[in-house]
Structure formats: C-alpha cells, structure tokens
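Each chain you see keeps its place in the complex, though not every chain is here.
Chains here go by letter, A and B, matching the order in which they are written, and residues are numbered from 1 within each.
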Amino acid sequence: MSEATGRAREGRQGALGRRAFTGRLLAGSAAAAGLGTMATSASAAPKAPKAALAPPGGEVRHMSLYMEALDDGQMGYGLEPGKASIPGPLIEINEGDTLHIEVTNSLDVDASLHVHGLDYEVSSDGTMMNHSQIEPGGKRTYTWRTHAAGRRADGTWREGSAGYWHYHDHAVGGEHGSGGIRAGLYGPVVVRRKGDLLPDATHTIVFNDMKVNNTLPGPDFEATVGDRVEIVMITHGEYFHTFHIHGHRWADNRTGLLTGPDDPSPVIDNKTVGPADSFGFQIIAGEGVGAGAWMYHCHVQSHSDQGMYGLLLVKNTDGSIPDYEHMDHTASGDSKKKSPSADKSATGGDGAKSAEGMDGMEGMEGMEGMEGMEGMEHMDHSA
Amino acid sequence: MSEATGRAREGRQGALGRRAFTGRLLAGSAAAAGLGTMATSASAAPKAPKAALAPPGGEVRHMSLYMEALDDGQMGYGLEPGKASIPGPLIEINEGDTLHIEVTNSLDVDASLHVHGLDYEVSSDGTMMNHSQIEPGGKRTYTWRTHAAGRRADGTWREGSAGYWHYHDHAVGGEHGSGGIRAGLYGPVVVRRKGDLLPDATHTIVFNDMKVNNTLPGPDFEATVGDRVEIVMITHGEYFHTFHIHGHRWADNRTGLLTGPDDPSPVIDNKTVGPADSFGFQIIAGEGVGAGAWMYHCHVQSHSDQGMYGLLLVKNTDGSIPDYEHMDHTASGDSKKKSPSADKSATGGDGAKSAEGMDGMEGMEGMEGMEGMEGMEHMDHSA
C-alpha cells in the first residue's frame, strides 16, 4: 500500500465539531479550564500556550448520515450522499449534548444505526427486536443523548457519558448486524467532558476481522513532532487482537491520559481487544523518541505477519523524517520502497476536517503552539 | 426460549445474606455509612432515601452445598438436596466474614469446591494436588476467609477481599475441573466492603464455552425503571468473549461504579473476557433511556448469531413495557413472538431471595424507595 492511498482513505473520514468548539474555547477563558498552575518541571522551556480544553455541552444538534454501498460489496456511513467511508465519520460531541441523526438507507437491505455508550430509547436502539431498523430507501431519525456526571437524589454518583465510543449497523445479515459490520458499517464517537484535552488530530483504527479499517495493510497517519495526536481504537468482527504502537504509550483509563501523579492506571503500549471494544488515547507525536516511522500493529504474530499494521509517520518540524523502508509482505519481496520525501504541507489535522451536514459548525483552525514540547524533549535526554 | 423458562432458571438460583444484612443496616445508622452529603445536582427531585449500604463484616457463618447431577449430563451446586442450579447459588458475604461450607458430593465422580479471590488454606483449595477434593458420597468442609483492607506492620497497604468472585469445581474430568465446569459446576461469590451500595437484585450471567448459564439463548431478567440491578458476569471454558449490554454501561473498576468525579476508571458497555474472569456492576434500570427490552450479548458476531444473548426487560412503574419482538435464530423464522404483556407482580428481587441453609439469616425486605430516580430521569432529558 502506498502512503498516498492510506492518506486518501483517512481523508475520506470526516469529523464533527472539534474545530468549532476549539475556536469557541480559545476565544473564551482558559482560566476556567481547571488545569491549575503552569508548568514547573519544564519551566525553562519557552512559554507555551495552555492546551485547548473541551467546553461544557448542552447543545441540541442535528445531522444526517447516509448508508451506502461501496466497491466490492463493502458498505459505509457518510455525512453526504456519495461520501460514505470506512470507518464512517467521526462524531464528536460534549457531555450534555443531544444529537438527532437523520439516517437514510440507500442500501438494498434493512440496515440501522446502533451506538455504544450514549443514552438512547429503544426506538433508537437500531435493532430489529425493537423495530428500529430502516428499510431500503427509508429514513429514520435516531436520537442520542449524553449527560454529565452528577449525584443522584439518593446520594449515589452517576457516571457521565464521556468516552471513546462507536456506532455500527445492527441489522444487515441478521439480528446482530454481523453482515453490516463485516462490510464496513461502523464508525467512531467521542464524547468529551468539560475540561478534556483537545487533540490536534484524531485518527480511527478499527481491527475488523483480520483487516484494519477493512483493508490491508492499514492506513498510515502523519504528524509532526509535538502534535497531540488522538487515536480511537475500535475492534469488530470475529477475532481478538492486541493493539500495539511503537515508541509511544498511553494510560489504560477513560482518556488514555493520567489525571496526575495519584492516578493508579497502568501505562501500556499493548492492549488486548475484542469485538465492539473501544478505547482512545492521545500521544505527543515523537515525544522523547523523535521523528520517524513508528509502526502500529496487531501483536498476534500471524495477524501482523498478514498485514495488520500501519505507520504513524512523525516528521521533524522541517518536514524531514528519518529514512525507513515500507514493509514487504509479498512473496517476491521486490516491492520494497524507500520512504518518500516528507511533504511538509501534509501535516496534521487530516482526520479533523470540519464537517458539513451538522448544525452550528464553524470551520476554525487554532491548535498551533506545540513547540513548547521542545523543552520536554530536552528534558528527556538530560537524565 | 420463553421468558418463563428464563425466569424459572434464574429463580432456581438462590442468594445468601443480602436481605438479612440490609435489614440490619436499615435498622441501624445510615449516618455511619459514609456517603457524605445529600444530592445536590438533583436537589429539586423528591426527597429520596439514601441508598442502602453494606455493613462491616466479621461474622462466622456456616452453610451447606450439594453437588448433584442434573438432566443431560449437567451438574450443579445447590443449597439443599434436589435444588442444584446452573449457575450455583449466589454467595454474598462482607469483608471480615468467615464461611464454613459443608459440601456433599452426590455425584458419582470426585468433585470439589475451589473459590477465586478469597483466603483459604491448601486444605480448602479444592485441587487433587492438595488432596482437597471429595469422593462420591463424601462430605468435606471448606473454609473461606475474607479480610478488610488495612496497613501492614511494614507500612504497606494490603487490599481487602471485596470483589465479584466465583467458585467452581477443580476435580471433575482432570486436574483442572474442565469436565465439572463444562457441566455447570460454577457459581458467583460477592464480597462486599462496608459502605458498598446494595442492589435491589443480583443476576448472574456466565459465558461458559458457547452458552450462557449452560443454555441458549441466555436467560431474560426483569426489572422496573429505577431498580438498582447488579450483574455478576463470569466466563468459563475454552473461549474468549465480549460482554455487551444495550442502553446501560458501567465503570471498569472494583465495583463497576465510579467512586466520584476523580475516579479515572473507564466507563464501558463492552468488555473482553476470558475463562475464569469475573466482574460485576450495578446499573439503574432504564436510567436515561427508559423502559424496554434491552439486549445483552456476546459481541463476537458469530457467538451472538448462535444465540449468546438474553434480555433485560425493564418495565415502567405501571408494569408496561414498549413493544418488542423476541429474536429468532432458527432457520424457518416463523417462531417470532410478540412481547408478553408485562407481569407487574414479577418485578425485581428474584435473584435475591433469602437463602435457607445458612446460619444467622433473617428474611427481611427493605429495598423500596428508588422513586427518587425519577428526578434523575427528568434531568437526563432536559439537556
């Protein structure tokens, strides 16, 4: 697979909402974000802007999704007719938001939209059992609600909706949507809590049966050293896998980020996952390790040997990247290719384009200023 | 499978101790329970009683278990002769309790009782290696101890015994009890910590090989909106699964409930599980999503397609339930049936009947007053 192909596939995956609320936040008060005092251990570094944080939710949003046939019997969700992708578009909302999604079924079979983690009534369950699938050519509005954490009347604590969730069909090929999922009817949902860190870019990796985002090898992703890159990792289908990424790691908790020194969560770089599991995390690209081609892959040995891998291509700020060779999984072995010269203009954000088809979105860019990471970089090597 | 069958199976599973100590707690001091101040975010709601909490342990209890053959080569544990069930009875104790269990082996093969998570000497290990199995027709007393958390003499912290554990045979069909487990010799153990929230009902779901509680489809469970329903989820046998429930979610930590706003545990609705794993959680039935037929299932697609699912039937307080159709996994497809009219009198607690055969148990009921949930319900929809 060429990098270009990988990026094209990634490019087909839209994203909802981040640029809009980032813009809003940056125009507002960073002091309200609750992160406490400024850096101490890296205080010699150039003054860095504080990281952007998610605002409170509470909006009522409306969007459209289209279920469509793709090449080779595959199927996808898209924000507009003719724009279906695998995975489907990233849906990103804040705790307290309500989302009304009008889904059009352009397939020739019953299909549906089922979401994990969010609040929905049985009429938005997406199951045939609850009569909430859609006939070919039909439309149906699914309503997803979310809520902030809070104390119930009886004094107990109720969790909030924040999390790395996902949606998928629950009707194609049987009561459990096995055919729809296999064909590609799935996508990521991120619900953020007020104060959650916002990434520069979000990339979705789905281990579906023995493929990654329904292809082999999986997509490559690009970033520049210091970018805050978010990965949403979803598993589907029949098999179990372990997700591993080279040179980077995350906390095995709600956000993938430790809340501070007292957070007991394990920090890992390899995680066992099974069908319909989802988790996410943010990494600072190249932090402590520098630019380079960093592999991610399933660590079940035969799965990686069959091509369940892709690359996180982390570039230096001048656009350069240390030399690497794309892996070769063919028998002949003559198809190895050298790393392309990095395209500086292609950096970041390709998974986070502002989306059309959703109310109240403004297309803003405002996530520069990660150069403060450099101070941290130096700190790493002074030990 | 008919609902009635599902409930009958569930009804065969007894429970030890909750009603008794709940009664004791409610007669005692709620102020000592340590939950802190009353609801704030839901303060407009009708005054709700505080949730019932587990008392301190420290009792020495005695009980009996009988290992018996069931139909079709299956085997079960029961509290009385002729009452064996799959899963075996729920054993529910408090940190600090000691339990002496006299086990009678009414099978025609060596069998045993092995427990996870609790303290036991090698003489109560239940392994042939440690000579702690029981011959056909024999009896043996196994002693399980539990302890509260505390600081050791060297200053280090020792964890307590609280958890969602389980017991199983370790002798039928080989050194590891593979034959006994396959046949149904397993059951749940819940050890509660002082102050843990007590549920209205506890249901046990065991993914054992490709079945749920040794049957397909799995059992259905009933609840009314606002009930605090506890699920103990255990896996056994040869395979890995993912446990998923529709419309509800839990924290992936000790209790399945967040301890408060600083708890970093992920909130999930899907979890990868393997043989002898166990976990548990409590949900407020229908919270934020309302009444309805909420599916639980293994999310490995072929496993759910083969019938590894069941329903949590959540009724409105008037006993009604939104219309649904039972799923059909047969070839002909003509066996679909409409949802029965809900039986209002059948609500809750069927998995929590006070048990016989155990010392110091009083049969008390005292878990009303979940109507305070209504305030939360309204809050959900006002976002």
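Please note the rule applied: a contact is a pair of C-beta atoms (placed from the backbone, for glycine too) under 8 Å apart; a residue touches a chain by one contact, two chains touch by 3 or more.
This structure is a prediction, so every number in the text was calculated from the model and none was measured.
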Taking the 2 displayed chains as a starting point, can you state how many identical chains form the whole complex? 3
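Note that only the chains that are shown with their structure count from here on.
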For the pair chain A and chain B, the C-alpha centroid-to-centroid distance in angstrom is 34
Taking the touch rule as given, give the residues of chain B at its contact with chain A in the complex, in rising order. 35-43, 45-51, 197, 240-242, 244, 246-247, 249, 251, 257-262, 264-272, 284, 287-295, 297, 299-302, 304-305, 309, 322-329, 369-370, 372-373, 375-376, 379-381, 383
Spell out the residues on chain A that touch chain B in their complex, using ranges where they run on. 57-58, 96-98, 114, 116-117, 119-123, 125, 127-131, 145-147, 149-160, 162-163, 174-178, 181-182, 236-238, 240, 251-255, 258-259, 263, 265, 272-279
